[in-house]
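Shown here: the complex without one of its protein chains, the others still in place.
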């Protein structure tokens, strides 16, 4: 292998990415919104905005509030629904030279399975990412992702509904994320990605009301990076399936921390909102780091 | 009541504070270290550095790393031990016109109880704060604070060992902090304080090693404030005992968010490290806010 | 989806930065690509944080105030919080990331007389609009503020050729009263030709609402430029939602300029 041309390609189960840098769900729309600002051909992949069976209108405004080095959002999973996605959004994505991963969500397990089935039939989808941070409506409303058993049930349902690689996206709002990771790995997940947002809130002291229409929101951005990295480190050491690192990654050095912790790939979320070209800069930065240190492949970045 | 002179005093069980602003454990030493930089008479109270039965040397360096709007620490609970504390540190604190709260920790329940007993005999202690974020050595090393039952056991042991008010300090690294709060409330806690630090880590990409000698550390500072506020809001609405708010509070506006969420008092941690006089400025800022809005007492700040 | 004009994330040099009043600043930057495709009513996301700092995290949205020769853009802004405070400390020669032009601007029709109505910082996008319209048609611009010193830059408006009418709450300049007081008078004067007018307004919510209601009563179309909290400004996060009459609207993508009829005014902001 030529030391001067590091190999950035990675595989996540049967999914191959040209490099480990992927856009995170909910922060890159359905791709087309970014088309003029980013060269998708430079990216490992894109995870589109979470899709449900039916269209969703999302939460009442205000939906955003800035926090120290972070962003609280309560978008409420607004999306066009799986049918409109396949019909109106997927064709554009198919034209891009990058892996297309579809983030899916539901109120109950059957919904996850049905979306997965529809994606299995569609053309142009490379993998499914299962967002289990949604409330499990049928059993009291706690998120699927906070219960290893519920998480495994969702995983099994999705796996049997599709032959696409299935990445389960874990919630960080748990006592032991490795317990959930192990549970979904046993249930057949091809990979896990983490972390989704930390549950947070903010109060507007002038209006004396919660700053978000939904009261609670999800915290993302650089503020959460140390928590995300810790969970990735723990999960990499607890399961045998690939782990995708997410959380506050804003530059190549941040991404390298996750790859050194053992992540097989990283997703870039809030940083794209702040600077649309962030992910492309990260690919360049990782390449430069590997070149200058003579690291032949992404997996060689990992430390013990 | 005179609207122009708001009443800042609060009570936490049988403990009375002249105002709701307290220095958080581990960020104000044993008090004397701050003596020339802060007028203790202006503060509601001070929670001293966590004390164990025997002196502890703490973790290997490096013990600190800065993160976006945050601080990761792995001090490892270095402290002089309960006997030296009572003998060498307490006398200085008794001279200050502020409430003295002693933060205690242990490897097993018996240690907590024994420290509490010693404090019960000592003069000059106004309350005990029980740090349950420590590993429960006898049962596998998970923190007491991540298990509602273990947390209740510690609480009962401390309560029966002392007649001082007992504040149980909760760990945020849990799926449902209200479950732990309810459990310690039932076990007799006079109040809960939250949050302790979020478990995090950082990697030095130049040395290719975790930045902290201990690998993992506790994340504090403004970065964690939205998570802390959410947990305080939830806990206030889940238990009937007073809730002390902690986490990233750096100015009066931050403190007001917690008081509006229903906290009866707040603790100031990392902000004191950055600016020793922070807590005094917060007392002034809260007073000014209450004066200008005609809020008669702290409890009237609370919103629904 | 509406056809998208190309947007750019440009590293722009600050050319001029002056304080026009107590808390009001005019910032001029060299951003040739953004400038070339900018249309009146569009805005930019401007980075306000220092190099090496991640706080404040988000860029701030500012309307394009004017487009000047040599690929320059200017912004008119009020210092209201930490982001605008940081911005106000930056000096000529420093670089600033400017993402734009964003959103859908004002829709003007060649055969219709535009009445521009701005309250406070709401005048920011209107100068660009006045310039744009001035060449080809007669325009009126009503500018309102609390007091005279807030109404900086009246001369720039006059230079475009628009007829400027002023209202101040304290009467220190122009009519004592609100933008709507002046608008009311103007609409009466124009009553004959009111059917040939269109209103473009930007300012505080209650003012825009009042302008919209007055326009509706007179059967005049009214375009309003809304604000909302934004993270991306580019349509990625869906965070900038406001209630429309029929559905949620996204200010950064479907707006910031909307037809007044499409807004659910009672929800306030």
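Order as written gives the chain letters A, B and C; numbering starts at 1 within each chain.
Operating definition for what follows: a residue touches a chain if its C-beta (ideal position, glycine included) is under 8 Å from a C-beta of that chain, and two chains touch if they have at least 3 such contacts.
Keep in mind that what you see is a predicted model, and the values were worked out from it rather than measured.
Visitor: According to the contact rule at the top, which chains on display are touched by the left-out chain?
Guide: A, B, C
Visitor: Out of B:87, B:138, B:275 or B:293, which touches the unshown chain?
Guide: B:275
Visitor: Specify the residue from the set B:27, B:52, B:98 or B:234 that touches the hidden chain.
Guide: Result: among the candidates, B:27 touches the missing chain.
Visitor: Touching the hidden chain in the complete assembly: which of B:39, B:78 or B:176 does that?
Guide: B:78
Visitor: Would you indicate which residue among A:29, A:50 or A:68 is in contact with the undisplayed chain?
Guide: With A:29, A:50 or A:68 as choices, the missing chain is touched by A:68.
Visitor: Can you list where chain C touches the absent chain?
Guide: 49-56, 81-83, 85-86, 89
Visitor: Contacts of chain B with the missing chain: which residues?
Guide: That gives, for chain B, the contact residues 26-29, 32-37, 49, 57-58, 60-66, 68-71, 73, 75, 78, 221-222, 250, 270, 272-277.
Visitor: Where does chain A touch the missing chain, residue by residue?
Guide: Looking at chain A, the ones touching the missing chain are residues 68-69, 222.
Heads up, the rule we're going with is that only the chains that are shown with their structure count from here on.
Visitor: Of the chains shown, whose Cα centre falls closest to the middle of all protein Cα atoms?
Guide: A
Visitor: Compute the centre of every chain as the mean of its C-alpha atoms, then state which one is farthest from the centre of chain B.
Guide: So the farthest one, by centre of C-alpha atoms, is C.
Visitor: With chain centres defined as C-alpha means, what is the inter-centre distance between chain A and chain C in Å?
Guide: That pair's centroid distance is 36 Å.
Visitor: Can you list every residue of chain A that touches 2 or more other chains, as numbers and ranges?
Guide: Expected reply: 68-70, 221-222.
Visitor: Can you tell me which residues of chain C touch two or more of the remaining chains?
Guide: As it turns out, chain C has residues touching two or more other chains at 54-55.
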